[in-house]
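Let's turn to subunit A:
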Amino acid sequence: MKVASNYIKNVVDTLKTTFVGMKITGKYLLQKPITVQYPDERLPIPNRYRGIHYLEQEKCINCLACARACPIDCIEMDAVRHGKELEWITFTLDYQKCMFCELCVYPCPKDCIHMGTEYAFVSYDRSEFNHDLLSYKGMAREAKVRMIEADKKKQAKAEAKAAKAAAEAASAAADEGAATAGTADEDAPEDDTAPE
Partner candidate 1 sequence: MDFQGIHDRLQAIQAPGLQGADEPREPDPENKKDKGRFGDPFVLVDAKLLPAFLQVCRDDERLNMDLVADFTATDPAKDDENLWINVQLLSIGQKHRLAIKCMIPKANAVMPTSVPVHRSCQWHEREAAEMYGITFEGHPDPRHILLPDDWVGFPMRKDYEFPEEYHGISCK
Partner candidate 2 sequence: MTSTAQETHEPTITRSDEEVVLDSGEREFMFDVRTQDMEVNFGPQHPATHGVMRILMRADGEVCTGAQPHLGYLHRCAEKIGENVEWLQYLPYTDRYDYLAAMNNNLGYSMAVEKLMGVEIPRRALMIRTICAELNRIGSHLIAFGTYGLDLGAFTPFLYMFREREWMMALFEKICGARLTYSYIRIGGVFNDAPPGWLSEVERFCDTFEEKWKEYCDLLMVNHIFVKRTADVGVIPVDMALDFGLTGPMLRGSGVDFDLRKDMPYELYDEIWKDKAFEIPVGTGEKGTLGDCWDRVYVRVMEMMESIKIVRWCLAAIEPGPVIADIPKTLRVPPGEAYVGIENPRGELGHYVVSDGGKVGVRVRVRGPSFVNLAVLEAILPGALIADAIAIIGSTDIVVGETDR
């Protein structure tokens, strides 16, 4: 008898709890679905999202701080320095290794490498993941202009100095002339470093 009553109790319990479950499921039947229709509508990406990197190349000074901070050395950068201006050769970030930890962003002294809100990066070929962050190779136009101007200034200054020194050497007395030339030598490098 007890077996039969147990059996009936089991059946009743099952039906009862199933009904409770179905009630909850049914409650959601008429609600608006939460699915995001991805390619058409997109979830808002917060500002702090750690997505694909981008680089403000004009600010970068090729100090290698980000490359050193990276736990897996996925940043490779190389540039040639012309006076104050940089000629970029390469700045790549390897997404085959990168783990989006943001440790490269904070050591930057010029605050020029950032993580953007772009997240979808797919490819048929994994070598494409060796991502080039440079927006231009070589030198920027402004930098080139600045460099040429600086060069010109430098040249002009050197010429002026040479002319002055020659004139002084020619006109003034020998012992006084040497002292003035010394001060001119000290002034010259400071002028070079202010091309703007």
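Per the selection procedure, all candidates are chains of the complex that A comes from, given by their letters.
Just so we're on the same page, contacts are C-beta pairs under 8 Å (C-beta built on N, C-alpha and C of every residue); 3 or more make two chains touch, one makes a residue touch a chain; residues count from 1.
Everything numeric here is computed off the predicted structure, so don't read it as measured data.
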Quiz item: Out of 1 or 2, which chain touches subunit A when the complex is considered as a whole?
Solution: 2
Self-check item: Contact set on subunit A toward candidate 2 in their complex
Solution: 1-3, 10, 13-14, 16-18, 20-21, 24-25, 34, 43, 46-50, 69-71, 99-103, 107, 115
